[in-house]
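This is the structure, below, for whatever I ask next.
Shown here: the complex without one of its protein chains, the others still in place.
Coming up: chain A.
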Amino acid sequence: MSAPKEKKNVALFVTCLVDLNRPSVGFAAVKLLEAAGCTIMVPEVQTCCGQIAYNSGDKESAKEIASQVIRAFQGFDYVVAPSGSCAGMVRHHYKELFEGDDTMMVAIEELAGRTYELTSFLHDICGYRPEDVRLDTTLTYHDSCSSLREMKVRDQPRALLGAVEGLEIKEAEDREACCGFGGTFCLKYSEISESMVDTKIENLLASGAGTLAAGDLGCLMNIAGRLKRRGAPMKVMHVAEILAGMGEKPGLGEGDS
């Protein structure tokens, strides 16, 4: 890809989990996007994409929150989220939410067309490749369901991780299987979720990798939380952190030191 003529104006959709739980993912995203030649803005009125309400059947709340997102992200060249799930909500599900509302649909289509998941944006749109990033470890990558199936993200994070020196990728069995997070699913059907995350964990551990990365914090918190409960020694990081050279910091659930 040729060098960009003008800097892309990118609005970062921080996402509620990153904002609350792991801000370093947001900063990693900013760092990567800047390195990829973008100017970053973080609209202040953003909270969440509305998926929790949407998937719980509360369509009215979901619509109100979606309207807020649509307003907040007007006027940027791109909207990028360090999450396939939230990007997928904006790209695909807002249309369903406002089906039949032609006035909203124009704004939604327009927003959907410029909304991306982070790694695919870096790879496909910016032609970015991490340089001088080193992490000596073995890593396995978990495909989040929404990244994989809604946003068609599979090869992009792997290609980016491939440019990290010292990193060896070890693919796990059945890597396209769900980890059992599913938003409120993991709270409401915790026993089923437990069985699913255990199956996932068996496969991740069997890969022999020391670190797990993924592009969605929901899955990562679920898997990390279960790994911790089981006392299994696998470090869990968001892919953005690794790509941004922050791979040495403690993983999810490891505290500060």
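Assume a contact is a pair of C-beta atoms (placed from the backbone, for glycine too) under 8 Å apart; a residue touches a chain by one contact, two chains touch by 3 or more; residues count from 1.
The criterion applied here is as follows: contacts and distances are computed from a predicted model.
S.K.: According to its UniProt record, what is the protein name of the omitted chain, chosen from "Cytochrome c oxidase subunit 1", "Urease accessory protein UreG", "Iron-sulfur cluster-binding protein" or "ABC3 transporter permease C-terminal domain-containing protein"?
M.R.: "Iron-sulfur cluster-binding protein"
S.K.: Touching the left-out chain: which of A:V10, A:A224 or A:A244?
M.R.: A:A224
S.K.: Just checking the interface: what residues of chain A touch the absent partner chain?
M.R.: Counting over the whole complex, chain A touches the hidden chain at residues 14, 16, 18-24, 26-27, 42, 44-48, 50, 52-59, 61, 64-65, 68, 96, 145-146, 149-150, 174, 176-178, 180-183, 185-197, 199, 221-222, 224-226, 228-229, 236, 250, 252-257.
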